[in-house]
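For reference, the structure discussed in these notes is given below.
One protein chain is absent from this view; the other protein chains keep their places.
Our next item is chain A:
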Amino acid sequence: MPDAKGRRIALGCEGSANKLGIGIIAHDPITGEALVLSNVRDTFVSPPGTGFLPKDTARHHRAYFVRVAKKALALSGVSISEIDCICYTKGPGMGGPLTSVAVGARTLALLWGKELVGVNHCVGHIEMGRAITGASNPVVLYVSGGNTQVIAYAEQRYRIFGETLDIAVGNCLDRFARTLEISNDPAPGYNIEQLAKQGGRVLLDLPYAVKGMDCSFSGILGRADDLAAQMKAGEPGPDSKPFTPADLCFSLQETVFAMLVEITERAMAHVGSNQVLIVGGVGCNERLQEMMGAMAAERGGSVYATDERFCIDNGIMIAHAGLLAYETGFRTPLDESTCTQRFRTDEVFVKWRD
């Protein structure tokens, strides 16, 4: 049921990794404008030196689902009757956490008598990025703990032009944070970024692995781990002076971000676009945004990026992308409301774009 102003309203539930997010969005039927009514998130943070395990993360999502949903509902100021549909992340992501949130979404749908919409997590990021920044048809760099993809839209699908051949860039950074035993609060990547600002005396030699529009990070992580071990053993760097964790973080960021900017530039040259949108958790790294901006400026274009509210996994992006699909008539029947760890961006038929 549209609300008093004729708006369509969706509630979105996200929990594909260690963030549980629930958000409520409204679409103006005339202007098509998306209005964020609430966007609540609770993150499962594991101790330094460790990653988040699926079972612990799933338990966190189950434990917090009700209070996050209540808070999102209260902040939005809408009543349950005004909500049109319940959107949830169908995948990709970690099985346990995804399942916890899918169960929560199904419960809300049955409790309130609403229809369900299963959403591809990556498409959620892209659509939210477009809505917030106003970028009309950008090349998208999607960088997070689980994904690294260069995407461009063509003929009703978000097509993947390049991606990682092994681990995601965010995974590389997260795992290196574990090697250095940096805090995971608020996020390992954020703490690497802050530490890197103090480095830069020397650029340590790391592999640079770009293959066409694809890239690879596991070899870089291996080399960075080796260097960290050398540092801890008190061995000097290439200029026979000692180097610090800050130098390591700096060198790692400079290398992997240069690779990301390079593959993005290659995709932009290939499709003839000069807009670039960065989405995903790594997308809030200001050094990456700065490097991407320098590249885009040289091509006579610009970079679009969002802050942590929309870059980092959140419920509002699932609500937004789900509502776009809902408006074209898409529904996920209860008996098909599954989730899946593997769900490629280009599997989604994008009916809402020309």
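Throughout what follows, a contact is a pair of C-beta atoms (placed from the backbone, for glycine too) under 8 Å apart; a residue touches a chain by one contact, two chains touch by 3 or more; residues count from 1.
The criterion applied here is as follows: contacts and distances are computed from a predicted model.
Visitor: From the list "Glycine cleavage system H protein", "Large ribosomal subunit protein uL3m", "Signal peptidase complex catalytic subunit SEC11" or "EKC/KEOPS complex subunit BUD32", give the UniProt name belonging to the chain omitted from this structure.
Guide: So, among "Glycine cleavage system H protein", "Large ribosomal subunit protein uL3m", "Signal peptidase complex catalytic subunit SEC11" or "EKC/KEOPS complex subunit BUD32", the name matching the hidden chain's UniProt entry is "EKC/KEOPS complex subunit BUD32".
Visitor: Looking at the full complex, which residue from A:His27, A:His60, A:His121 or A:Arg175 touches the chain that isn't shown here?
Guide: Spelled out, the listed residue whose C-beta touches the missing chain is A:His121.
Visitor: Among A:Arg223, A:Arg299, A:Arg331 or A:Arg353, which one touches the chain that has been omitted from the display?
Guide: That would be A:Arg299, which touches the missing chain.
Visitor: Of A:Ala69, A:Met213 or A:Ala305, which residue touches the hidden chain?
Guide: Result: among the candidates, A:Met213 touches the missing chain.
Visitor: If the hidden chain were put back, which of A:Tyr88, A:Phe330 or A:Phe343 would touch it?
Guide: For the chain that is not drawn, the touching residue is A:Phe343.
Visitor: In the whole complex, not just what's shown, which of A:Leu165, A:Ala229 or A:Leu334 touches the removed chain?
Guide: Of the candidates A:Leu165, A:Ala229 or A:Leu334, A:Leu165 is in touch with the missing chain.
Visitor: Which residue numbers on chain A touch the omitted chain?
Guide: Counting only chain A, the missing chain is touched by 14, 16-17, 89, 91-94, 121-122, 144-147, 152, 154-155, 157, 159-161, 163-165, 168, 171, 203, 208, 210-214, 254-255, 258, 261-262, 265-272, 290-292, 294-295, 298-300, 313, 341-345.
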